[in-house]
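The complex appears here without one of its protein chains, the remainder shown in place.
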Amino acid sequence: MKRYKDEGVRVVDSHYKVPGRVKWALMDKLLLGLSPKQYIIQAVRNPYNWVLAAIFAVGLPIIAMRFILGLGSVTHSSCDYPWGLILDFGLFSMVPLSSSGFQLGTTVEIFGRHDFEPIERLALLNGLLGYFFAVVYLLVDLGQPWRLPYPMVVAYGPVAVLFLVGWHVATYLSVQVCEVSVAFFEWIGFPLGKQGVRKITLGLTVAGIILSTLHQGALGALYNYAPGKVHPLWYSSAFQWLHFFVSSIPGGLCMVIVVSTIARKTMAWRCDDRFLDNLDNLTISLAKGASMGLITYLVIKLMGIAHDNKWEYLATGYGTWYLLEMGVGVLLPLILFAHGIRNKMVGLVRFSAFLTVFGVVLNRLNTGFITFNWKMAEREVPTWQEFMMAITLFCVYIAVWRFILYRLPILFTWKSADAYATASETSAGIKHGKNPEPVLAGEKW
Amino acid sequence: MKGTGNWFLWGGAMIALFAAPVGSWAKVTPDTLELNALIDLYEKVNFNHTRHIELLKDCGECHHHTTGTLAQNPHCMKCHKNSGATENVACRYCHLGQPFSAVALRQKDRSAYHNDIMGLKGAYHQACSGCHQKMGGPTGCQDCHVRSKRGEAFYSTSSFAHSQAKGEKKLQN
Partner (left out) sequence: MKRRDFLKGCMACGTAATLVVSNQAWGIGTFEGYPEVMGVLVDLTRCVGCRTCEAACNREQKLPAPDEPFDDKSVFKEKRRPTEKAYTVVNRYDTNSPKGPVYRKIQCNHCNEPACLSSCFVNAYTKTSEGAVIYNSKVCVGCRNCLIACPFNVPGYSYSSAFNPVVKKCIFCYDTRLKYGKPPACVEVCPQEVLTFGHRNDLLRIGRERIKEKPERYVDHIFGEKEVGGTSWLYLAGVDFDKVGFDTTMSNDPILSNVKDFLGIVPMVLTIWPALFTGFHLLATKNKDHADHDNGHSGQEVGKP
């Protein structure tokens, strides 16, 4: 796409191909303003697509097999380890990383920090896609996924923590869809929808905070059902839910840093100046928030050990593993963040964000799988098909990310007719040799 | 009157003959017993009662105090120190064939001492196998009662084994 943009193809960043006169058709918007042939060429030229294609070629048939032949055909069918890699990676790890939605929403709407706006939509989209794909992973893992609506409409078990998780995730997904719909309505040209949503944004944001606090914590509380099965260093009788909730704060913020770094690197053509110019500063600001989350998390983890007096476990093999997870995933990022923030070293901050994301994922995998059933003699390693399914679904997630970022005004600002009139003099569109038409009165967006 | 005198003599002798065995009917010791409560799964057991009497001599080993031998277990002696023979000595009179049926549970007297009496099947096995192990009697399931065809199906064994190939492998091993 970068090549096309340099060659003079106009990217879709407003409703009008030719200002005031020719509107982009939906097909144009979908194909990024390229002709179908151009679109296919750029898709084939992109090496990332080759990797995706290879993964899909192997992974999609395995997922099909899971649905046709049953879970037993692609997993160990373990009754001792009922929750495997799909759930631990796809749901338990992705949900904390998707907490950016409520965090940035709160920052901008509740606390009025509009300087975060350039990155707000990216964070909201991260939240939406993360939760959506967590549900996709869940549907792959559930024994009878077509019964997913049952706890909503058929049979209620309100005592169960999972009941809360189900209702909250469903409600929160709706909230996030509304929040991201603002960008969608801009893109599709439905100003009424955008205005409608903007009116209830405050309510949506507060609802988002409530729901997020509870279900991030509830995912931790799920492990309270198995106090003897999770290793004591990863299990806290009193604070399990707090550990999960607090670790989601740095997780979400750092995921935004990670995603924005990747976007900047791989789709700079799509980012506008407002995004690119502010990104470094915003990255540092996000890192500040993440640092506070990390130090809080570190302390409450230590408090958790002290509360149940589990210090002696640190001397075991699992203890070493625990110290490694805390060291690489929490302590090291804290140190790097401190240095990077103080000295405005954005590169270091970005690296540290990657470490934090890794740390959160490792923590969830440890709690749910690696140290689960620590008292049992045999450990269970997931089947290669499970690994493949997890990777495949993650690649679908990446592909959807990319699809949306290429099109919706997330990384760039959707130009109104007025703004386009002034900007077009400097944009690449001038190469077409067309003079900007005068703006028709009343065509405000 | 010779005829009436003879009548009385013969009548009295008949009565005497009848009267004598009545007392001992209650005390007939069976020679063999046919135990077929498990007929569903196993062929019937021909229990050689006489042989066990010869081997054990003390009836109390199986019949507690009911045949007249004195109780010797200190727990039992607390109440049964002077208990003698009872009317019924067969096992099934106290050890029920269906100890856990709804009827049996309803009739259970929670204040009674013997509220933990084993059922018949358990009593047989517990009583017999302990002694058999010590004295070299039959200890395997089929040593006493052979499995019927239905029993083989029940245990998924022999001709009903899930995998014949596997079964043969095991035999080779």
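The letters A and B name the chains in turn, as written, and every chain counts its residues from 1.
Please note the rule applied: a residue touches a chain if its C-beta (ideal position, glycine included) is under 8 Å from a C-beta of that chain, and two chains touch if they have at least 3 such contacts.
Because the structure is predicted, anything quoted here is derived from the model rather than measured.
The omitted chain makes contact with just one of the residues A:His114, A:His307 or A:His339: A:His114.
One chain of the complex is left out; on subunit A, the residues touching it are 67-73, 75, 77, 79-80, 82-83, 106, 108-112, 114, 117-118, 142-145, 147-148, 150-151, 154-168, 171, 175, 182, 186, 198-200, 202-207, 209-211, 213-214, 217-218, 221-222, 224-229, 237-238, 240-241, 274, 375, 409, 413-416, 418-419, 444-445.
Mapped onto subunit B, contacts with the missing chain fall at residues 75, 98-102, 105, 108, 110, 115-116, 118-119, 121-123, 125-126, 129, 141, 154-158, 160-163, 166-167, 170.
Here is the rule we use: only the chains that are shown with their structure count from here on.
If you average the Cα atoms of subunit A and of subunit B, the two centres end up 75 Å apart.
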